[in-house]
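Sharing a structure below in structure tokens format, with a few things to ask.
Excluded from the complex is one protein chain; the other protein chains are retained at their positions.
Coming up: chain A.
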């Protein structure tokens, strides 16, 4: 059921809407059932002060910021939430559109089992209560890429409620002090994604691509338990890792599989919450943190200058680094929710309530899904700390970079080097090179095997640490060669000939009597100069500790 149904209108007119305005859209992923900010519960975490945004000025009250998030995660599934159309990123426009997706009259939604399972698994992983009965509703608003004029969502009774997400932020000078935090999850609901509007300014027209229309989304609503951009970004990152571990969403922000809207307000601790603004469509973790911190600061300044905060929707301008109001036209939007009459209530079972003789294809067993849950990131990190004596912050870094943990584990499999050594090489050297060149782990020219071999050479003292760095650079530059080849070609192995080294030391001392004199006069640093000179003479192929020992022996003899 793909594109060929477009026969009823002439090709030139397909999905093209000429000369339409480009006003702001209402309600894209807007919160369901959310009222004014005053309705939100006050949380203890919200009282926490934010270092960047809340520096009290002289004679002023302190400010506290309150941040809640609405996150839309595209469900990783073969087909859409209510239709059989396939789901692919970057497919040719309107090539993945069923009759239902195009809202042809008379078509009906049929719920995708995979999407329901993904929602249940995500709910379980986020410690939610799974509702055994949930309902679908229609949320109405007119927009060109919303073909039916409504979105099917779960406003009244979502599939999962009352969960929590634990995350950790690092503070202190070296950012090595872990603070564990928790944000409550209000609910997780299943809903449809919209299509995409592509605005052509030159011809002042808008083209509609319905490939994304009807793709399953998980809307995860995080309670306003966060207080700054970093907390929000860290919580989102943790959620992203969980979704990826579950396989319920690819959660790639750049591809729009994870979209975040933030609700932000500031108030004086102990006083009622302030009026909130909503910052929409934040498509990277970095911008999310920046946008929130900017918005907090803006609100504080606005209030301190006697202004007031409007309950408005803003967007983040990543070029200017600030939030700007989205031109809200008609003001209040009423979504006129109505129960979706074409979908019966979604019923889930557990092993106790499973009807006898039920067709396994027709029922979903929550307990069964719970058993199938994969290892979650928090457990993985704990294991790393336990197994390798790794610092907690290192375990975070390993998981935060896509593919880095797998890289690390593959190196570990093939090397005799100490885990701490491997960790250090992977996190400092390897990751450093990647970052410098802005590469993903998967794009690295150095394979885990190559690094493992290099670390073995180092471990066996065949090369020095300095030489190892050179070999690594060489590996990076000219992929294809093995570390052993590079070592032999560049003659980087440590000098194994002790006599020759002794002779070099002797010769160096003779050539630099002044330095020897300094040393004998009691300048301990002079020996470093000698070591450096000897190393240079060995073309850096000798271990400096060995050189030092030899020099000291020769001097005292």
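We adopt the following convention: contacts are C-beta pairs under 8 Å (C-beta built on N, C-alpha and C of every residue); 3 or more make two chains touch, one makes a residue touch a chain; residues count from 1.
One rule holds for everything that comes next: contacts and distances are computed from a predicted model.
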UniProt lists the protein of the undisplayed chain, choosing from "Glutamyl-tRNA(Gln) amidotransferase subunit A, mitochondrial", "Myotubularin-related protein 9-like", "Two-component response regulator" or "U3 small nucleolar ribonucleoprotein protein MPP10", as "Glutamyl-tRNA(Gln) amidotransferase subunit A, mitochondrial"
Looking at the full complex, which residue from A:104, A:179, A:439 or A:500 touches the chain that isn't shown here?
A:104
Touching the absent chain when the full complex is considered, from A:80, A:138 or A:237
A:138
Using the definition of touch stated at the top, determine which of A:308, A:334, A:371 or A:510 touches the missing chain.
A:334
Positions on chain A contacted by the hidden chain, ascending
4-5, 7-9, 15, 17-21, 23, 99, 102-111, 138, 140, 142, 144, 147-150, 206, 208, 334, 336-338, 341-344, 362
